[in-house]
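Here the complex is missing a single protein chain, while all its other protein chains stay put.
The block that comes next holds subunit A.
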């Protein structure tokens, strides 16, 4: 079966004036539809870069990216994205914030005017109810706690049923308890919707709890040095993360990242 997303020997070099930074060595990664992949690795190894490639915010310097067998960019891919800062729009209510993608992404946008008070509103409210935010739908973002804002951020990234959900350290700024709560929320959302998720994180417990596959990257210029399956059945419980087999996965990942061999440099282009 063709993978949903296929990075084929993709390489990225940032070109900031005279200085060139090789961010990603030729990297190959296949993402199956409905999979949940976590990307972990030392800071600056190119994790965010991979997400930017998948969302077409950035074009690869070399190599190809395929979506459902066709080169990325050939036809629009529906993407949802969320970052560490919730970046909700303060002048809109939570409901309107979550509805924003329906105003912008086709085919929803064509019917936005007609349906925003009916069908779309119900759709948003159902999603908000799922993450326990329905009572706050009419509030403005600053009236919510950080964890609640991040829930709304997740909803905004999901409301238009994206083919690909890209999360860049979404829980990085939250305290441990809130973070764990949100892991469960995300797991529930994923199980209910069957989205395909690429999650970048620094938290190895988070990666092991949430993902089906964990891709470990080397230091910059990054490449994938380990691709590991996590087969623990779903739904997983937070308490499971303290069991020995789970702890050993986290330890092994940590060893890999800390002792990641300095990647052999491929010859750089003339400076």
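Observations on the model:
The working rule: a residue touches a chain if its C-beta (ideal position, glycine included) is under 8 Å from a C-beta of that chain, and two chains touch if they have at least 3 such contacts; residues count from 1.
Following the convention adopted for this analysis, contacts and distances are computed from a predicted model.
Its UniProt record calls the unshown chain "NitT/TauT family transport system permease protein", which is the correct pick from "NitT/TauT family transport system permease protein", "Acyl-CoA dehydrogenase", "Formaldehyde dismutase" or "Protein glxC".
Touching the chain that is not shown, out of A:100, A:134, A:225 or A:238: A:100 (per the contact rule at the top).
Considering the full assembly, A:89 is the residue among A:89, A:114 or A:191 that touches the omitted chain. When the whole complex is considered, the residue among A:80, A:147 or A:221 that touches the unshown chain is A:80. Considering the full assembly, A:166 is the residue among A:11, A:72 or A:166 that touches the omitted chain.
Subunit A residues in contact with the hidden partner, per the touch definition given at the top, are 52, 55-57, 76, 79-85, 87, 89-91, 93, 100-101, 103-105, 139-140, 142-143, 156-157, 160, 166.
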